[in-house]
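Please read the structure below before turning to the comments.
Shown here is a partial selection of chains from the complex, left in place.
Chain nomenclature is as follows: A and B, assigned in order of appearance, with residue numbering initiated at 1 for each chain independently.
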Amino acid sequence: MTIRTRLSALLTAHGTPLTAHAHCDLPCGVYDPAQARIEAQSVKAIMEKHNASSDEDFRVRANLIKEERCELVKHHLWVLWTDYFKPEHLATYGNLHDLFWKATKSAGEAKKTNDVAVADRLLEEIDGIADVFWATKK
Amino acid sequence: MTIRTRLSALLTAHGTPLTAHAHCDLPCGVYDPAQARIEAQSVKAIMEKHNASSDEDFRVRANLIKEERCELVKHHLWVLWTDYFKPEHLATYGNLHDLFWKATKSAGEAKKTNDVAVADRLLEEIDGIADVFWATKK
């Protein structure tokens, strides 16, 4: 039994998710806010590396990669919003639309700045979405 | 303190990863085998849905989406192999190259079949890689 398998068993026993879940448009029924969080963590790390460097070529690369990563954050969140959530969820979580609107706007803002505070806010907003998501999965 | 935050704290205390990590080509230094596993889980779910359906259009869609998901599995594994692992890891894990070669070959095989056993083998191989990965992160 691998560490991972044991951990999965442990967490399953607690009704807690461990492994990340994805989606496809079939739909395959596999979703997870972790996909957006992954890219947002990357965005934050890129900003920090950008700000710590004075090399022109490096900063160009940091900016262009951040652009792509922010787009991925937006994409993963949009998919979750449109594909996973159903009208019955909206009845319980009246602010659902707003959570996604603000988070995707923050991801767009993160393209335009290297201010780490924007990445931190984005991460918090994704965590807020994750809380709702996992509550609906119980 | 949100559920997620508490869980993160709990797992961090045990030296166990919870959140999924990604990469970018900067490099941002964020990697995680979970990205490949996500897509592999999706591949398995697609196969099951394909096999349970007799609708021609649905099966076409299942096949084409599976094609994309398998490609993503391969991509995430290749990135991990080339970008994350270093020569010193190879010294400790002599079968590292083979683990990745076999897992990416399984992902290619999963394009060509709807046999769930192939998806299961792929998932096991990714878990094997994850074990090595997390051992190097300790």
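The rule is simple: contacts are C-beta pairs under 8 Å (C-beta built on N, C-alpha and C of every residue); 3 or more make two chains touch, one makes a residue touch a chain.
Keep in mind it's a predicted model, so treat the numbers as computed, not measured.
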item: Number of copies constituting the complete assembly, 2 shown; value: 6
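Methods note: only the chains that are shown with their structure count from here on.
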item: Chain centre separation in whole Å, for subunit B relative to subunit A (CA means); value: 18
item: Subunit B residues touching subunit A - in the complex, by the definition given at the top; value: 2-5, 7, 16, 18-26, 28-30, 32, 34-35, 37-39, 41-42, 45-46, 49, 61-62, 65, 68-69, 127-128, 130-131, 134
